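Every protein chain except one is present and positioned as in the full complex.
Chain nomenclature is as follows: A and B, assigned in order of appearance, with residue numbering initiated at 1 for each chain independently.
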Amino acid sequence: MSAGLPAVAGRRRNADRAARAGLLVLTLVALVPLVLIVFELLSKGLGAWSWTFFTTDPTGRFLGDPGGIRSAIIGSIVMVAIATAIAVPIGIGVALYLVEYGKSSRFADVVRYFVDVMTGVPSVVFGLFVYIVLVVSQIGGTFAGWKGSVALALLMLPVVTRSGEVVLNLVPDGLREAALALGAPRWRVVARIVLPTALPGLTTGSLLAVARAAGETAPLLFTVAFVNGLSLDPSARMNSLPLQIFNDVGQAQDRLVQRAWGAALTLVVLILLVTLLARFIQKRSRLA
Amino acid sequence: MTPPYTRPTTSPKDMTELETGGRDPERASVAERTDGAQARVIAPAKGRTIALRDLNAYYGDTHAVRGVSLDYAANQVTAMIGPSGCGKSTLVRCINRMHEEVPGARAEGQVTLDDIDIYGDGVDPTSVRRVVGMVFQKPNPFPTMSIFDNVAAGIRLSGTRGVDLRERVEWALACAGLWDEVRDRLGAPGVGLSGGQQQRLCIARTIAVEPEVILMDEPCSALDPIATLRIEDLIQDLKERYTIVIVTHNMQQAARVADTTAFMLNGELIEHAPTEKIFSQPADTRTEEYVTGKFG
Partner (left out) sequence: MAAGSISATGDRPNLGRSPGSRLDPWMQYVLTGLAALILALIGFFFVRLFVEARPAFDRFGYFGFVFDNNWDVSRSQYGAWPLLVGTLITSGIALVIGVPIAIAAALYVTELCPVRLRQPLTILLELLAAVPSVVYGLWGIFVLAPKLLPAEKWFSDTVSFLPFVGGTVSIPNYFVAGLILAIMILPIVSAIAREVMATVPVENKEAALALGATRWEMIRLAVLPYSRAGISGAAMLGLGRAIGETIAVTIVIGNAPNVGKSVFSQGYTLAAVIANEFGEAASDPIHRAALIAAGLVLFVLTLFVNAIARAFVNRGVRRERIVPQGMAG
C-alpha cells in the first residue's frame, strides 16, 4: 500500500473479493447443467444415430428392432410448418396493426395486454383448449396433425407479434413519412417500405418462435395423439419428435430409451440450427 | 480578511486519520452556516499537487491522450480547454483512474499525487478515488436515494464509525450551497431537484467523503446560466480546501474560474499558463486561434 492514500478497509476489500468470487462460482454453476446435458446427449444420442435410425419408422414392437425416427422427424417438420403458416401471417398482421394503426389507442393497449397474457399461458392449457374446440367436437375426425399445428400456432402467435412489434417500431418514421409525402397510399408504404426494411427482424422473431414450437410436447399430446407410422397427411394422426421421446421415456425399456436419446439429440440439433439461422439473420439486419 | 474558520487543518498524514475523518468538517460547520455566508463553511486545507508525466491514454486503438506532462498546483483551479474530442475529458479521467473503467481503455505514464504514483504497483484505484473526487457532466444523483442518502452514500462506504453522519451531510450540503434549499426535505428523492440543484447535490456527495482533489468534467454544460453561475461561485470557494481541475468547453467559464488554463488539441497539450496569459498573449498560435474563435 502506498503511503498517503487512504487504504480501503480490509473488510471492504474482502467483501469485494468474496462477492466477485461468489458471482463467478454461481455463473459457473449455471453452466454446469448445460455441460452435463450436452455431454449425455452426445454420448448417448450419437450412439443411437445410424443410417437406419433416420430412414426407418418406429415399429412399435415390444421385442426386437424398435425401428428409427423417420416418421417423427417428418411429422414434426410438417406440423411445425403448418403452425408457422398460420401463426406468422396473423402474428405479423397484429404487430402491423399495433405499430401502424393502433399505436397507443385504448384498443391497441388492450390487444397488447392480451398478447402478453397469451405469452404466459402454459402450453398444456393451449393443448386442452384445442382439444375441447377441435377434437371433442369431432371437427374433421378426432386427432389430427393440423390440430396439433393449431395448438403450436397459438403458442407461436404472441412470440411473433411481440418481436414483430419491436422490429416494426425500429423502422424509422422518416422512411414512412418520406414515402407518404411522395403521395404513396399507406398500404403501399407498408408493403414496399416498412415490411422489406423490417424483414430480417421479422424473420428472426418467426424463426425463434419456430424453435420454441418444435420442442413442445404437451399441446400435441391432446391434439395429435401418438402414432408410429409415417404419415404425410395432416388430417390424420402424425408422429413427432417430442411425442416419440415422451413415449419412449414412458416405456423405460433400454432399447427405447436409447432411441429417445437419439431422438433428443436430433431434436436439439434441429432447434439449434433454427436458432443459429435466426441469430445469423439478425446479425445481418440493418436494423438493430 | 481572516476567514472565520477555527483551526486550519493540515493534510492527513496517513489513512487512519482520513478513515476516521481526519479533516474533521464539523469544526468549521454548523455554527457558521446559520449566518448565511456560504463560503465560511469551507475551512481551508491543503489540496494535493498533481503531476502528469508522459501520460498516454487509449480507447482500443484510438490514441486519445498523447504524451502529456502537466503540473497542477495545490489549491488552484486549473481549466482544461480545447475543441471536443481533444482528449481533455479523457486526461482528467486518468487522474482518478476512471478512464480504465471504459471497456478497452488503458493508460500509460505517470500520474503522481504529491509524490505517490497512482498508477504504481499495488495502488488500489478505489483508494485513489477516495482522494480524487469527481463531478460529472450530467448531474447523476443515485435515482433510488433521497437527498440525504445521496450525500451519505460515499461516507457509508468507508464506514460511519466515528462520523456524525447527519452533521457531515449537513456540512457537505452547506459547502455545496444547497443546505438552505433542501434542509426541509432531506428525505425527498435526489432526482426531484432541479438540474442545478442536482449538480450541487453531486458536489456535496463528492466533498462529503473529504477528498483532496476535485475533478469536474464539464459540470455546467447541462445547466442554465443562473445555475452555472452558482456553481462557478462555489468552485471559487472550494479551492480554499481542494485542488480543482475543471474541463470546460466554455472559454468564458475558464476565464472566470481558473487560475491557470491548459489548452489541448488532438490529444496533445499545447500550452499551460496562467489563465490571463492564455487568453491575452498565448505563446502558441494554435492556442491563439482557438481562444479567439478561429476554430472550434
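The criterion applied here is as follows: a contact is a pair of C-beta atoms (placed from the backbone, for glycine too) under 8 Å apart; a residue touches a chain by one contact, two chains touch by 3 or more.
Everything numeric here is computed off the predicted structure, so don't read it as measured data.
Asks: Kindly name the visible chains that come into contact with the excluded chain.
Replies: A, B
Asks: For the chain not shown, which residue from A:202, A:224, A:238 or A:260 touches it across the whole complex?
Replies: For the chain that is not drawn, the touching residue is A:260.
Asks: Would you mind spotting which of A:93, A:140 or A:196 touches the chain that isn't drawn?
Replies: Residue touching the chain left out of view: A:93.
Asks: Looking beyond the chains shown, say which of A:71, A:84, A:163 or A:197 touches the absent one.
Replies: Answer from the full complex: A:163 touches the omitted chain.
Asks: Using the document's contact rule, name the residues of chain B that touch the chain not shown here.
Replies: 96, 98, 101, 103-104, 126-127, 129-130, 133-134, 136, 138, 140-145, 153-154, 157-158, 202, 205-206, 209
Asks: Could you pull out which residues of chain A are in touch with the chain that's been left out?
Replies: 8, 12-13, 15-16, 19-20, 22-24, 26-27, 29-31, 33-34, 36-37, 40-41, 90, 93-94, 96-98, 100-102, 107-108, 110-111, 114-125, 128-129, 132-133, 136, 154-155, 157-159, 161-163, 165-166, 183-188, 190, 205, 208, 211-212, 214-218, 221-222, 242, 245-246, 249, 257, 260-261, 264, 267-268, 271-272, 275
The criterion applied here is as follows: only the chains that are shown with their structure count from here on.
Asks: Across the complex, what residues on chain A touch chain B?
Replies: That would be residues 1-9, 12-13 of chain A.
Asks: For the complex, give me every residue of chain B touching chain A.
Replies: Listed in rising order, the residues of chain B that touch chain A are 13-15, 18-19, 113-118, 120, 122-124, 126-128, 130-131, 157-159.
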